[in-house]
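With one protein chain removed, the remaining protein chains of the complex are shown where they sit.
We just call them A and B in the order they show up, numbering each chain from 1.
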Amino acid sequence: MTQQNTPPVVEMTGISVEFPPVKALDGVDFSLRPGEIHALMGENGAGKSTLIKALTGIHSPTAGTIRVDGVERRFSGPADARAHGVSTVYQEVNLCENLTVAENIMLGAEPRVLGGLNWRAIRRQAATHLERMGLDIDPGSSLGSHSLAVQQLVAICRATVGDCKVLILDEPTSSLDTDEVAHLFTVMRALRDDGVAILFVSHFLDQVYEVSDHMTVLRNGTLVGEYVTADLPASELVQHMIGRSMDVLEAAEEVLEQAERPADATPLLQVVGLGRKGSVQPFDLDLYEGEVVGLAGLLGSGRTELARLLTGADRADTGEARVAGRPTRLRNPRAAMRHRIAYTSEDRKGEGVVDGLTVRENIVLALQAERGWMRPLPRKQVDELVAKYIQQLGIRPADPEALLRNLSGGNQQKVLLARWLATAPKLLVLDEPTRGIDVGAKAEIQKLVAELAADGMSVVFISAELEEVLRISHRIAVLRDRRKVAEIDGNRASMDQVVELIAGGGAA
Amino acid sequence: MRDVLRHHLFWPVAALVALLVANTVARPSFLAVTVRDGHLFGAPIDILRTTAPLLLVALGMTLVIATRGIDLSVGAVVAVSGAVALSHIASSPNPDSPVTVLTAIALALVLCLLLGVWNGFLVSVLGIQPIIATLILMTAGRGVAMLITGGMITTVNSAPFKVLGSGFWLGLPVAAVIAFGVFAVVAFVVRRTALGMLLEATGINPAASRLSGVRSRTLTWTVYTASGLFAGLAGLLISADTMAADANNAGLFIELDAILAVVIGGTALSGGKFNLSGTLVGALVIATLERTVTVLGISPLVTPLFMALVVIAVTLLQSPRMRERLTAARRRQVMAPAEPPSTARPDSTPDSTEVKA
Partner (left out) sequence: MTTSAPAPGAAPTEPVAPRARARKLPARLDRRYLPVLGTFVVLALMLIVGGTRYENFLTPAVISNLFINNAHLIVLAVGMTFVILTGGIDLSVGSVLALSTVITAALLQAGLPVPVVLPLSVGAGTVIGLAHGVMIHYFQVQPFVATLAGMFLARGLCFLIAPESIAIDDPSFVALASWVQIFGEWRMTSSVLIALIVVGLGFLVLHFTRFGRTVYAIGGGEQSALLMGLPVARTKVLAYVVSGTCAGLGGLLFAMFSRSGYSLTGVAMELDAIAAVVIGGTLLTGGTGFVLGSVLGVLVLGLIQTIITFEGTLSSWWTKIVIGVLLLIFVALQRVLSLRRT
C-alpha cells in the first residue's frame, strides 16, 4: 500500500461535537486516503458514530473543518454527502423491504424517460451492479424475500452506485456468518482496489485485522492515534481502546477455573428430543447447577432457536423437558419463569429493553409480571432491589428514574440482566449478551456470568465470538445446520477443535 | 416557572383556564353555582354533567391507546347500548319498574362488554391492527343498532331510567357522579397496582413484555373489553339524557372527541406512557369548549371550527419541534446573563425528565 503519499480524500481536523453538557468529540483529526480500508476503533461512546455522523452531516460540528477532495464542506445530510461521493451503510439494513432489489439499488439515481422512470434501464443497471458484487439474485424480486446478509450486500451495492469515493461501513458484519463475512470482504477489497476509500467500523477485532490497512482509535471523544494495522498487536490495540489493562478479563477466567460439578448431581433442566419444525432439530441437553454451558455455532445454526425452546420463548413441537427430574412443558415464557428459567434475547432493542420506561421499571418488570398486576411490589422493596442491582452491576447513570433509551448499549444490557437476576433464576439463558457493547462492559458481563455460576446458577451462554464462549464455558454444545452435533468439555476444548466441529469436519 | 411550563398538564390546564376566563368575561355569572331544590345549578355543574359520557369513553380510550391501540368503535357501541336499553324498556309492559330498568341496563352493558371482547379478540388474538379491527365494528355497529331499533328513533318514558341522565344525587348530577366515580376508581386501580406499568410496557415493546412474562395478550384484551363496557355505560347516560335511542346520531363522533381528550391530555397516540389526569382535563376542555360556543353566542354549527383551532393549538404546542424551540429559547435566556465558561448546568438535560406520570 503506497497511499501514504496520495492526498487524502477525506480530511477532518479539530472536529468537536457537543450535546450539551456532553462533549461527544473533542478536537479529533481523521484522514482517509483513496484505496485503503481504514478501521475506526473505539469502545461504545468513544465517538465513532458521532464522527461518522459529523462527516455525513447528521451532526454539525461545533468546531473543526471537513475537507472532501481538498474542498471544505459541511454536508446537510446523508443525501448531500452521497451526492458528493460519501456513502454510508449502516448496521441495520436501512433499505425498504417492500420495494424490489432494483429499486433499492437505483432509487435516487434512477434512469428516466420522458420524466418518468425507465424500469427497463433500472433493472438492467441494477443487474450490472449486483453482478459486480457477485450477487446472483433477481433484481425484480422484493428485497424482503432475501436474507439479511443479501440485504446488507444490496445496501453496499446501493452505496456504490454513481460516483462513490468514500464508503462508510458501520458494523456491517454484526449479523453475518463467516461465509457471508468472507464474501463481504472480497467485495470490500475489490472496491478498495478500484480506488474507493473505505471506512470500516466493527466490534470484531479479528475481522478488523483481516481486512483493514490502517486504523484510527478513539477513546472518550478524543483521538488516541492512527496506526498501520500490521504494526499494531491486538493487545496493544485493546489497551488503546479501553485505556486499561486486561486484568478484568483474566479475573473472569480465574473464577471459572475454580468451579467444579459434583459427579452425581441431577440436572436442573434436562431436555430430551426437544425440537421444533423449521427451527431446530430434536436435541438432548442436560444443564447443571453452577455450570456455564456455551452454545457455539454460526449464525443460523440453531443456537438462538435452541435457547428459545429451552425458555418457552418458542414452543417445542417434539420432545420433553424435565426440571429437577419432574416432567414439565415449557409452553411460554411464563411457564419457564415458574421454573425459575430466565432468558435474555439476542435482540436487545426489539425483545429486551422497554426503552420508554425507566431503569427502575425495567428492572422490576419480570418480577412484577410474574406476580401479576394485582399484587404490586411494595415501593420500598422495589427501591432496595433497584439500588442493589445498580450498585452491583455498575449501571450508569446510577439513576433509577432515567429512561432506558438514554442509556448506552452496555448499560441497557446490564439492566436486562438485573431484570432477570431480580427474579432469582436457577437457569439463566443469555443470548448474545455481549453483542455490540464495548470491551469494558463485555469483560464485566463475562465476569458476572462466571460469578453467578460459582454461586450455583446454571447459565447457558451464546455468543458469536467463539473465543468468548471458549473462555467462560465449562461445557460447549456445538450446533451446525440447525442440529446439535457435539458436546465437549469447555476446559479442554481448543479453538481449532470447535472450529472444526462447526465447520463440519470429523472428530466428535 | 420552568418546571410549571414543562409539566405535562400545563398546556391542557392553560386551555381550560383560558376557556373559563373567556366565558366569565362574556357572562360574569358564568362560574356562579346556586342551590335550587337542594340541587346544585350553574354552568360548571352543567359542564360536569355533559363531560360525563365523554369522560367514560375517553377513560377506556386512554387505556387502549396506552397499549398502542385505538378504539374507533366506541361511538357505535354508545349507539348500540342506548338502542338495547331503550328497546327493552319500550317493549316491556311496565317501563317504570326498577326491575325493567335494571334488566335493560344489564342487557346493554353485557352486550357492550361482548362487543369490547370482540374488538379485543381481533386485536390481541388475531393480531389485526387496532385501527382496522375497530373500524369494522365502527361501520357495522351502527347497522346493528339500527337493526335493534328497527331504524326508528325509539323514545320511552321511564322515570327510573331518566335518573341516569338528568337525576341528582347529593346535589350533584347522577351522570357526573357515575362517570367521575368510575374514573376515580379506575385511575386508583391503574396507579396503585402494577396495571399501569404493565400496560405501558406492553404498549412500548410488546415482544419484550411477552418475554418478561407480561400477559400482554390478556392485558390488551382486557383494555378493549373495558373500553366497550365504558362506552356502553356512556351510551346509557346519553340515551337517558334524551330518553331516545337514535342509532344514527347517538355518540356520533364521540370516538374523535375521546381521542382528542386523550391527546390534549398529553398521552401520545403511539402508546406507552399515559396519564389519566390529562385525559380528565382534556375531556373537561372539550365539554367547556362546546359550552363556550353557546355562551359566546356563536352558532353551535361553528363548534367544529373552534375544536379544530384548540386541537391545532394544543398539539402544535406539545409537538417535539415546538418544545425544542421553547427549550432553546429558554436556555438562551438562562445562559445570556451569566455566561461562565463552565459547562452547562446539569438540570438542563432535555431528555430524561420529559414524560413522567
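The rule is short, and it goes like this: contacts are C-beta pairs under 8 Å (C-beta built on N, C-alpha and C of every residue); 3 or more make two chains touch, one makes a residue touch a chain.
Computed from a prediction, not measured in an experiment: that's the story for all the values here.
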Where the missing chain makes contact, among the chains that are shown: A, B
Residue in contact with the excluded chain [from B:T34, B:N94, B:T139 or B:T218]: B:T139
Hidden-chain contact residue, picked from the options A:D29, A:E131 or A:D163: A:E131
Absent-chain interface as seen on subunit A, which is shown: 77-79, 82-83, 88, 90, 93-99, 103-104, 107-108, 110, 115-117, 119-120, 123-124, 127-128, 131-136, 138-142, 144, 158, 183, 186-187, 190, 193-194
Residues belonging to subunit B that touch the chain removed from view: 70, 122, 126-129, 131-133, 135-144, 146-147, 151, 247, 256, 259-260, 263, 268-270, 299, 301-309, 311-312, 315-316, 319-322
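Note that only the chains that are shown with their structure count from here on.
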Centre-of-Cα separation between subunit B and subunit A, whole angstrom: 43
Contact set on subunit A toward subunit B in their complex: 20-21, 313, 332-334, 337, 343, 345, 347, 350-357, 361, 365-366, 368-377, 399, 401-403, 406, 419
Residue ranges of subunit B in contact with subunit A within the complex: 192-195, 197-198, 200-201, 204-205, 207-215, 219, 272-273, 343-346, 348-349, 351-352, 354-356
